[in-house]
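All protein chains but one are shown in place.
This part shows subunit A:
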Amino acid sequence: MSWFFRKPELEPEYLYRLGKLLSPEALDIHSLAQQRLVVLDLETTGFDLRRDLVISIGAVVIDQGAIPFNQLFERTLYRNITKVTESVLIHGIAPSALAAGEDPIKALLSLMEFVGNSPFLAYHARFDQQMLERALRKTLGYRLTHPFFDVAEIAPMLNPDAKLDKAGLDDWVKYFGLNVHQRHHASADALVTAEIALILFKQAQSRGIENLAQLEQRLASWRRKQQANTLAF
């Protein structure tokens, strides 16, 4: 199995860039109103964490309490796929588009340069986190240590009355009454997730949560309670 952990061979330019990537920052440095986060959405060939591939990356940024439109990230990755699967139809990226995509090495390096030392935010973040971890490890030999925050956790924690524990992104879009023009593209989904996050951060601040470290504490105790509730039944 040693071939599996072998470092990929990279050109010197890429190695240099890889060396300059930043480590994640601590979570208690910035207030929620100032914190920079990268809101991520990945499109993959499927939902198998071991086999499926990242084919498109969309990211927007939350910075100083706003979404700036001069910091957008959108890449389709080069993948040699000929088989048309169900999920290809969902994300709507054609094999031809993938064939015209960017070299995954370049795309992933650019993503991590774009991310810098900021934490990630995503909907059902665990999936994006694991997919991205594997892609970075296999493609760049890079170990991802940036923390991930999950809107699918923060939203029900701050809005228990919504009774949307196992909800999808669309349910929250409806709950917050957002107007969404396009969906099911990585970057459009990332934008919607970020819009929900703007609302959630306002809610969090009004409940005395000052920074991401405190948010993480609240989430931890919320998770414990959720588990206790599940066990009680």
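To be clear about the criterion, a residue touches a chain if its C-beta (ideal position, glycine included) is under 8 Å from a C-beta of that chain, and two chains touch if they have at least 3 such contacts; residues count from 1.
Here is the rule we use: contacts and distances are computed from a predicted model.
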- Consult the UniProt record of the chain that does not appear here and report its protein name from "N-methylhydantoinase A", "Glutamine amidotransferase type-2 domain-containing protein", "Molybdate ABC transporter, ATPase subunit" or "CBS domain-containing protein". "CBS domain-containing protein"
- Message: Out of A:E74, A:E113, A:E133 or A:E210, which residue would touch the omitted chain in the full complex?
- Response: A:E74
- Task: Can you work out which residue in A:L10, A:L27, A:I199 or A:L219 touches the chain that's missing from view?
- Result: A:I199
- Item | Candidate in contact with the missing chain, chosen from A:P12, A:G177 or A:G208 | A:G177
- Since one chain isn't shown, list which residues of subunit A touch it in the complete complex. 56, 58, 60, 65-70, 72, 74, 76, 84, 89, 92-97, 100, 176-179, 181-182, 185, 187-188, 190-191, 194-195, 198-199, 202
